[in-house]
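Reviewing the structure listed below.
The complex appears here without one of its protein chains, the remainder shown in place.
Per-chain residue numbering starts at 1, and chain names A and B are given in the order in which the chains are listed.
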Amino acid sequence: MRDAETAPLLERLGLRRRHGVGAAGWAWTLLAAVVSLIYFAPVLWIILTAFKSYNDALAIPPKFIFTPTLENFVGVFSRAFSSGGAAQNTGFSLYFFNSIFIAGSSVALALIIGTLAAFGFSRYPLKGNDIYLFVILTTRMLPAIVVIIPIFLMFRVVGLSGTYAGIIFLYTAFNLPFAIWMMKSFFDELSLDVEDAARLDGSSDRSVFFKICLPQVIAGLAATAVFGLILTWNEFLLALLLTGVETRTVPVAMAQTIGGDIGVRWGLLAAIETLFLVPVIVVTFALQNYLLRGVTFGTIKR
Amino acid sequence: MTASTSGFLALRWSNWPLALVAALVLIPLAVTLLPAKFSFWIAGLGVALVALTLVVRAAGRHKGGLLVAPALAVLFVMNIFPLLWSFGLSFFNYRANRAAPPSFAGLEYYGRVMTDPVVWNRLHTTAIIVILTVTTQMVVGFLLALLFANDFPLRRYLLILVLTPMMLSYVAIGAFFRYYYEPTFGLLSQMVLLVTGERFVLLKTTGGAIAGIVFADAWMWSPFVMLLVLAGLVSVPKYLYEAAAIDRVSRWRRFWSITFPYIRGLLMLALLFRTIEAFKLFDIVFLLTEGGPGSSTETIAIYVYRMAFQYFRTSESTALAYILLFIVIVLTNLYLYFANRRAKEI
Partner (left out) sequence: MSTIALKKVTKRFGSFVAARDVDLTVAAGEVVCLLGPSGCGKTTTLRMIAGLERATSGDVVIAGRRVNDLKPERRNVAMVFQFYALYPALTVRQNIAFPLSAERIDARERKRRLERVAQILHLETILDRRPAHISEGERQRVAVARAIVRDPNCFLFDEPLSRLDVELRQSMRGQIKEVLSGLSKATVIVTHDQLEALTMADRIAIMREGIIEQVGSPHDVFAKPTNIFVASFVGTPQMNLIEGKLLRFEDGRAVLAVGGNETRFTVDAAACRLNPSKVTIGIRPRAFMPADDAAGDTLTAVAELVEPMGAEMLVHVRDEAGQELRVVVPRDRRLRIGERVHLRCDPRQTHFFDESGRAVRS
C-alpha cells in the first residue's frame, strides 16, 4: 500500500516499480527458467512421448529428435487388443466423458450446496458454529481408507456401486468441506452495509443473496472450482473402487491399460495423459488468479 | 390414546431427543440380530430420522438451518454415517466375504492391531517416508518461493510451468516415474550408464525405492509449498521494506523481523497440510513400487487397504483406520490452531 498520493497516480499510468529491469532481471529469469525446466521436464517428456512411435518410445538412449506421429492419439480411442487383431473401440471416449461429467457435476453440486451452506454459516451463525466447521474440515482431512470400507459396503447394498449418482454424490461430499470453508471466508469479508441498504430498499433475502452477495464472491467460486476440479479430476482410489465398467474415469482406465494390452505402451499412455492434462491446464490458466486463494484455503486475500 | 403435543414422548417431526433414543435402541438390536443387508437399512433409517428431526427443528427456528441443511446432510451421509458405521463395525467380528452375521468382539481388534508387529513396521516405514518427503518439499518449496518473489521478465509463465506437476494424475506420475526408474530403458539408468558404465536399478533396494518415492512426491508437491510461502512473501507491504531501508537495517535482519513473521504461519500451514496428506500416502507409493521391494515401502495406508480388500479382515482394518483417524484429527486440530493464530497476528 503506497501513500494515497502516488498510488492512484502510478496505477493510473500503469507503471509499477520494477526492480529487476535490465541485466539483473534477466539473471533471475535464467535461474527461474532452469528451475522451471526441472519441474516441467517430466511433463514435457510425457507430452513428447505421446508423439513417439512404439519403438521410439523405448529407444536406448532416449530419443529427443524423432518423427512425430499421431498413431498414439488415434490408438487412445481405437486399437487392436492383440497382435494382429483388428482395431477395436477402446471405450476411452466414454471414459473421458465420464471424467468430465463426474468431475464437473460433483464440483458444480459442491459449489451450489456449499455456497448456500457457507452463506448460512456466515450470516446466520448457529450455536456451535465453530464445532460444525471444525467437523466439516476434519472430513476433508480424513484418510480415504477410513470411509472407503463402509462406503463400499453401503454402495453395494444400496445398489449405487458403479453408478454415476453414487460416485458423483461421493465426490460432492469430497469437495464440500473445501467449498464451504472457502466461500464462508469470502462471505465473511463482504461489507454488510450494502446488504442493509438493499434490505431497507425492500429487497427480499433471496434477491439480496443473488443480486448483491453472489456477484461479489465470484472469485471464491472460481477458486473453489479450480481446486475442486484439479483434485477430483485426478482422483484415483475412490474411483477405482466405486466406479463400474460404464462409469469408469480416465485414471482408473489408465491403470488398467498399463496392466492389460500388449506390454506397456508408453506412447499410448503418454497420449492418454496428454489428452487428460489439457482440460486441467486450460482451467488452471483461465482461473490462475484464483488458484492462490484456493490453495491457501482462503487465508490469503489479495 | 391421544398423543400429547409437547413433552418428551410427543410424536412431532421436530422431536429429536425421542428420535435419538429410538435410534440408539433400534440400531444395535438390528445389527446383532439381522444380517448386514437389513440391519444396514434399519440403521440408515434410524439415522435419517434423527437427522430429519434436527433439521425440522432448526428450520423452524433459523433461516440458517435451512441453508446449511443440504450440505450437512450430504456430509453426514457420505462421511459421518460411514464413520460411525465403521466405528461400530470395528467392535464386531465382521468379514466382508462371509455372509454370517457378525458377533460382538469388543476391543479385540484394537488390541490386535496395536500389538501387530506388521502395523508398527508399516508405521515406521510411513514415518520415514513422511519425514523425508515433507522436509524436502518444505526446503525446496521455500527456496522456490524466494526465487519467484522477485519480479523478472516471463515470471508469470515460468511460474505456471512449475505448477504443472500438481496437475498430473497420480496414475500418470506413478507410471512415468516407474519408467524413469526402469533399469533398462529408463532415463535415470541411462544417465548413470553414461557416467559409471553400469545400469542402475533404483527400485531394487529399499533405500533406493524410498528415494524414488520421496523424489517423485517432493517433485509433485513442492510447488504447493512454494505457492503458500509466496503468498506470504507477497503480502508484506512494500512500505515496510522502505522503512527498513531508511532505518539502515541489514538484509538479514530485514528478513527475520519483517518477512519471516508474515510467512511463519503459512509455513506452519504448509507443514501440517503436507504431513497430513503424507500420512495418507497411497497413490504414489502403490503405483511406483506397490509397496516393494517386498513390503519394505508399504505405507500404513496401503496396509489398511490390503487388510480390507485383499485379506478381507474387515473389522481389523477399520480398527486400524480409526487409529489413523485419531492421529489425523490431532494433527488437524494443530492445523486449525495455527491457522487461527495467523489470522489474528497480522
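Of note:
Convention: contacts are C-beta pairs under 8 Å (C-beta built on N, C-alpha and C of every residue); 3 or more make two chains touch, one makes a residue touch a chain.
Bear in mind that the values here come from a model prediction, so they are computed numbers and not experimental data.
If you put the hidden chain back, the residue from B:L154, B:L240 or B:I327 that touches it is B:L240. Shown as candidates are B:G44, B:G88, B:P261 or B:P293; the residue that touches the absent chain is B:P261. Against the chain not shown here, subunit B presents residues 237, 239-240, 242-250, 253, 257-258, 260-262, 345-346.
By definition in this document, only the chains that are shown with their structure count from here on.
Averaged C-alpha coordinates give centres for subunit A and subunit B that are 17 Å from one another.
Here subunit A touches subunit B in the complex through residues 1-3, 17-20, 25-26, 28-29, 31-33, 35-37, 39-40, 42-43, 45-46, 58-62, 113-114, 116-117, 119-121, 123-126, 132, 134-139, 141-151, 153-154, 157, 169-170, 172-174, 176-177, 180, 205, 230, 233-234, 236-237, 241, 250-252, 254-255, 258, 264, 266, 269-270, 272-273, 276-277, 280-281, 284-285, 288, 291-292, 295-297, 299-300, 302, going by the rule given at the top. For subunit B in complex with subunit A, the residues that touch the partner chain are 36-37, 40-41, 58, 62-68, 70-72, 74-75, 77-83, 85-86, 89, 96, 144, 147-148, 150-155, 158-172, 175-177, 179-180, 184-185, 187, 190, 219, 223-224, 227-228, 230-232, 234-235, 237-239, 265-266, 269, 276, 279-280, 282-283, 287, 301, 304-305, 308-309, 314, 317-318, 321-322, 324-325, 328-329, 331-332, 335-336, 339, 342-343.
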